[in-house]
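Only one protein chain is missing from this complex, and each of the others stays in its spot.
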Amino acid sequence: MSQQQSTSDRRTFLRTTGAVSTAGLVGLAGCSGNSGSDGNSGSDGSDGGSGDDGGGGSGGNGEIEDELRVFQWGDYWPDGFISGFEEEYDVSVSVSLYSSNEEMFNALNAGGTGQYDLIFPSDYMVNVLNEQGMIQPLNLDALPNFENLSEKFREAPYDPGEDRFSVPYQWGTSGIAYNEEMVGDIEVNSWETMWNEDFSGQMSMLDDVREAMGAALKYLGYSLNTTEESEVEEAKELLMEQKDLLSTYDSSDFPTNLINEQLSPVHAWSGGAFQAYWETFEDGSSPVNYVIPEEGGVVWVDTAAITTEAENVNAAHAFINHFLDAEVGAEITNYTYYGSPNEAAEEYILDEILNNESIYPDDETMSNLEYIQNIGQATTMYSNAWQEIKSA
Amino acid sequence: MGRDSNNQASGIDAQLVQRVRRNQWTGAIVNLSPSAFWLGVFFLAPLAVMFFFSFGERGAFGEVLLAAENLGLQQYRRFFIPEDTSILVALWATVAWLIETVVPGIETLSATQPTPYVRLLFKSIGYGSLATVVSFAVGYPMAYYIGHIAPERYQNLLIVLVILPFWASFLVRIYAIQLLLSANSVLMSALAVLPFVEQGASLMYSQFAVLLGLVYIWIPFMILPVYSSIEEIDFTLQEAAMDLGADRFEAFYHVIFPQSKPGVMAGSVLVFIPSAGASVIPELLGGTDSQMIGNFIASQFGSAGNWPLGAAGAFVLMGVMLLSIAAYQRGGGELG
Amino acid sequence: MTDYDVRLEGVTKRFDDVVAVNDVDLRVESGKFLTLLGPSGCGKTTLLRCIDGFETPTEGAVYIKDEDVTNVPPFERNTSMVFQSYALFPHMTVGENVAFGLQMQGVDGSGETGRGGVGQAVKRLVRRGSNEEIESRVEEMLELVELPGTKDRQISELSGGQQQRIALARALITEPAVLLLDEPLGALDLKLRQNMQVELKNLQEELNTTFIYVTHDQEEALTMSDQIAVMNDGHVEQLGTATEIYEEPATEFVADFIGETNLVRGDYSDTADGAAIDRNGRTYVVPSNPEADATAGFAVRPEKIRIGDEAAGLDNSFRATIIDEIYKGNLGKFVVELDDGGRFTVDMQIRDQGSYLQTGETVQIGWAAENSVVLTE
Partner (left out) sequence: MMGAFRRARAALFERGAGLLVAQTAFVYLFLYLPIAVLITLSFNDSRYAVVWQGFTTKWYTALLQGETVARVDPTAAWNALLNSVEIAVAMVVISTVFGTMLAFALDRYDFPGKRLFTGVVFMPIIIPSIVMGISLLLFFNIAGIQLGTGTAIIGHVAFGISFVAVVVAARLQTFDQTMEEAAMDLGANELETLRFVTLPMIKPGIFAGALLAFAMSFDDYVVTFFIIGQENTLPIFFFGMVRQGISPGVNVVAALIIVVTMALVAVAQWFQGPTW
């Protein structure tokens, strides 16, 4: 808030001084007309033109603060990534973790957005946060590496306005992962697997309302962004039915559970599944497999965004620009096994990742995948259904 | 000292009177006010805020609506009464569901199910009670042994050994339980020798794991008060009872046990309350079927984002706690 | 003006509705041993606490050395108390306990005393340990109570009697104007208690300090005291020497409370050569008492009553039947009954077994009029 305030103050100052110097040359009448209309549009301007307006400097071009507070998903960076950034930019980074978009959203709601500078919402959540005025437009001038992004990620359906509020960080899918040691070499091609009684007591679903509901909706053949009450109700019933077969709902433990042969098959995010894959990789093969069901599933993009009340805006921009660097982006993907939106990075990404169809699916699979979208008021319907499922 | 200050006696009289007065009232006020302030502002006021929130409504994105037209009992209604039914139906549904659950063989007494929240509440009470009963069954004989039979010089050591884990981190101990219950762990491998236990079976993510965790964490709270009440018992009474014809069991049941009852009561409250209100243990050890009311409340302030419902749930839970304390005090127990 | 160390004027202490001390006037002369004697709950401890300053009287005033100390807190009064429980500080050694009073007085080698501003107060608060003067005084006191060399012992290592002496040493080291003792011997066994009684009295005479001693044990009171104040129901019934209290009890309560006595109530009348009390048609000759009212009574001690031949010819002489006898070694205690049903207890020295009397015997009893006391109220 204070950030925008000072931005517009500065702009008013520039205009006023500009007006005064013009006044000397052109005359009083023109001046008063000009300054009057500028004064009215000043607040609009701060939203509309920060990207190419030098006045946005305090939102990204200025001195980098010595502190940065990041709120992010667990297990996001390769070892030493943060400390590398800290050393290079002389910024002390503190990191807090969340395990679902909703958890992050509510934490910001509860404690105010001023708690953190940089957050990593997924696609639909960017939209929600934007609508709630909880994130601020980015200063693309402070992000020269933005150019590294592949064309298709530079335009984002969830972040449509003229201003950019988010920068894609990684993308991935969700599907089914399993460890052959626990279930044998099974054929998985449908969400039906997750309702298979043979695996009773050894499965887990992601502890995430839109993911779990999305899986059920896809299994039923509906859109995972449906706002039809009956379809949501059907999905709820299906998940209720499934509950007895599950061991737990979990979004953070599943890679370890795959590796340790505790649970399998599990509803998984691609990255976690591939971590488990590589951890157990031995002699050219691994017992861990990841499959995107034929009914389709979720494709998601995690993005970086700066909170409205962020205190360290410049450091946050620096951080974003840092991970947009081609080599750094590749380093991250080589660690997390999520797809990179960073086209320039591709030459540094391991071939085994680039060529893995489960990480970079072919176009046919891609066409079955859906982004989770902000569905507005219907969100309540989903969260009530999810609450009932969890409480039952 | 002022022993020779006689000359000014009358001059300082008024002052001394004041001092005496200060001893009586100012003393109380000075000693009380910091804590009264702190508890008032940082304990009671927050509870009051939460109470207020429990009458509010949730916006689509989790914002809390507290305008006059939003205030009402809707969250409590939502907690207790299934949609489109009346209080009476809800009441009957709850009672019927309880009977169905507790008494085997009886099914579908009522067509309406109580709300998931009510079921969660009773499930938590069930967990709390079960944890209490198990802690008592396991802890009492031990407390009896330490308090009465163990050689006196070892008593302190034995009791310190009971308390020691309590001081160590709660989360670490829950993690240790995870290590024990996971598939292929030491314990599970040992159990796999049994014919009915499968190789690679796991006890994690189950109701059993939650109960085990609750007992593991809270059992010292049962053992300590029972121990201290047993330690105070005059055991010649047992001999007197046996002299009067009671066998050992009767002597214990009629003479010793009643005297240890204050400890048992205190221990039960100390185990029941945190067990029924647990959230971390079910989250880390439980699976899909082991959520408790504490998780429900926490999730309303986390991923589910319905603060008013969460606040209402919290006050319902507090109501249960207060009822259990009232029962304890009615049974003659005292706080502290 | 006589030198009084303690003077109480109209002291009354109420706790809510209960009057613990009721309008007490009392003067204790310098260097005297005064005992407050009475049954439990009579207010004697409360009175003691008023003197020491732990209670402030509801009404009246307390003077110590002619200074009005009614509202002076205990730590500024020149009194010291020996507590019933001794109240020795368990976290200090014997020496530290005894030295405590001196340290609080600020005896710190420089001879400085009194409270001198904030700096001094702070110094007093952080002060630790002791110094030569205090050490020598402590040793002196320990010798006085016959426990030299126990300075470094822990309180818990001492016996009850030793603790009692330490409590005494601790109270005396500050040389108080008045030493207050609240049943200090109560916790000791009989033999030790008797020894301590004598020692206390000797100590008091040696130091010539005013002692105010509270007890419910009349024997203790009679043994040690210069003066005894018998208390009942919050007020002083009688103040006097041991002999006065015993021989001439002023009230029925005193007569009954001190020692054993025979009480007879009747109609009082003055006669030509003294006075008489009539009861059941029998006339008892008693000394005249101008304060007595129409219905009064008299008391006669069991040992004043003669039995057998020597009883004949005394002012009061009656035939009686022995209805009970208790053998007590050096004396025999007999309960006798007159023909009108009146009963008396009689003590008789047993000089030889032959003179011992049996239940059922009829004997003559009698006593001189001056051996009985007419009681007011």
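To keep things simple, chains are lettered A, B and C as they appear, and every chain counts its residues starting from 1.
To be clear about the criterion, contacts are C-beta pairs under 8 Å (C-beta built on N, C-alpha and C of every residue); 3 or more make two chains touch, one makes a residue touch a chain.
Nothing here was measured: the structure is a model prediction, and the numbers come from that model.
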Contact set of the excluded chain (shown chains only): A, B, C
Contact with the hidden chain (one of A:Gln115, A:Ser150 or A:Gln373): A:Gln115
Full-complex contact with the absent chain, from B:Ala96, B:Val118, B:Val271 or B:Ala311: B:Ala311
Touching residue (missing chain; options B:Ile125, B:Val255, B:Ile273 or B:Ala304): B:Ile273
Residues of chain C (touch criterion as defined above) contacting the omitted chain: 52-54, 73-76, 79-81, 83, 85, 87-91, 100-101, 104-105, 121, 124-125, 170-171, 174
In chain A, positions touching the absent partner: 69, 71, 74-75, 79-80, 83, 94-97, 99, 110-112, 114-116, 252-253, 255-257, 259-261, 279
Residue ranges of chain B at the interface with the undisplayed chain: 1, 3, 23-24, 27-28, 30-32, 34-36, 38-39, 42-47, 49-50, 53, 138-139, 141-142, 144-146, 149-150, 156, 158-180, 182-187, 189, 216, 219, 223-224, 247-249, 252, 273-274, 277-280, 284, 294, 297-298, 301, 307, 310-311, 314, 317-318, 321, 325, 335-336
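Heads up, the rule we're going with is that only the chains that are shown with their structure count from here on.
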Centroid-based (C-alpha) most distant chain relative to chain B: C
Chain closest to the assembly centre - both centres taken as Cα means: B
Separation of mean Cα positions, chain B and chain A [Å, integer]: 40
Euclidean distance of C-alpha centroids - chain B vs chain C, Å: 57
Sequence positions of chain A contacting 2 or more other chains: none
Touching two or more other chains - residues of chain B: none
Complex contact set, residues of chain A against chain B: 100, 102-103, 105-107, 109-110, 128, 131-132, 182, 207-209, 243-244, 246-249, 260-262, 376-377, 379-380, 383, 386-388, 390-392
Complex interface listing, chain B residues touching chain A: 58, 60-63, 116-117, 119-120, 182-184, 200, 202, 204-205, 286-289, 291, 295-296, 299, 301-306
